[in-house]
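Every protein chain except one is present and positioned as in the full complex.
Up next, chain A:
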Amino acid sequence: MAGNNPNLKPMNLTLRVWRQKNNHDAGKLETYKAENISPEMSFLEMLDVVNENLAHTGVDPIAFDHDCREGICGMCSLFINGRPHGPETGTTTCQLHMRKFKDGDTITIEPWRAQPFPVHKDLSVDRSAFDRIIQAGGYVSVNTGGVPDANAIPIPKSIADKAFDAATCIACGACVAACKNASAMLFVSAKVSQLAMLPQGKVERKTRVENMLAQMDKEGFGACTNIGSCAAECPVGISLENIAMLNREFIAAKATSDNV
């Protein structure tokens, strides 16, 4: 209970924040004070407090992306002290709480750094490349209506659960930000394996993997060199196994492709 917590003393922090007016601006780190911060605040609430203070002193508030603030929409990002979504494993920035920091800490906050994710302003980046990858094949080609009864296709629970695990990707882009090659393999593999595992997705599995990977390359994401930092930093625990599955899918598709 909050009242039992001895660590409720407000903290004073120093922030080093990436400020960049727009995509053409060079950008630089600026230093701000974050004072009287409750350990019960979320990281974004801490930024809200800083922004209110900036507004009152006539400084343009720090732009950052956020929306649901419950860890599911994938809108929030932030590279905090060199780690996507900050120091707590398996957590999005919006679910990171200030109790993970200490009074007097200096916190460096940067946007995702990857060429396919150009900066809009400050900490906000353009992740529409992810949408274009899904548009290249991340779906089952069925129209509305005229589909079989939902129970007509039994799916073993173990397969359904595994497909679900892959399907929980929130497309935040932390995998790309974590990767030294700025590869999007974990993101792509999550969708490819979800659909390849399910009977509904098997019909298009070959063209899907080929088209999605082609789009990934076209967007300028790097290649995968099996470091695994993507999975280590993924806030929703998308497993590296998905990349292995994607590779198998790709090789199988290339060997027997309908496209060649």
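Just so it is clear, a residue touches a chain if its C-beta (ideal position, glycine included) is under 8 Å from a C-beta of that chain, and two chains touch if they have at least 3 such contacts; residues count from 1.
Rule of thumb we're sticking to: contacts and distances are computed from a predicted model.
According to UniProt, the chain absent from the figure is "succinate dehydrogenase", selected among "Glycolate oxidase iron-sulfur subunit", "succinate dehydrogenase", "ABC transporter permease" or "Histidine kinase". Among A:A171, A:L186, A:V209 or A:A253, the one in contact with the hidden chain is A:A171.
Screening A:L195, A:V209, A:C224 or A:L246 against the full complex identifies A:L195 as the residue touching the chain left out. With the whole complex as reference, residues 1-5, 21-22, 38, 40-42, 44-45, 48-49, 52, 55-56, 58, 60-61, 63, 65-75, 88, 91, 95, 97, 99, 120-121, 124, 126-128, 130-131, 134-136, 138-145, 147-151, 153-157, 160-161, 163-164, 167-168, 170-171, 194-195, 198, 200-201 of chain A touch the missing chain.
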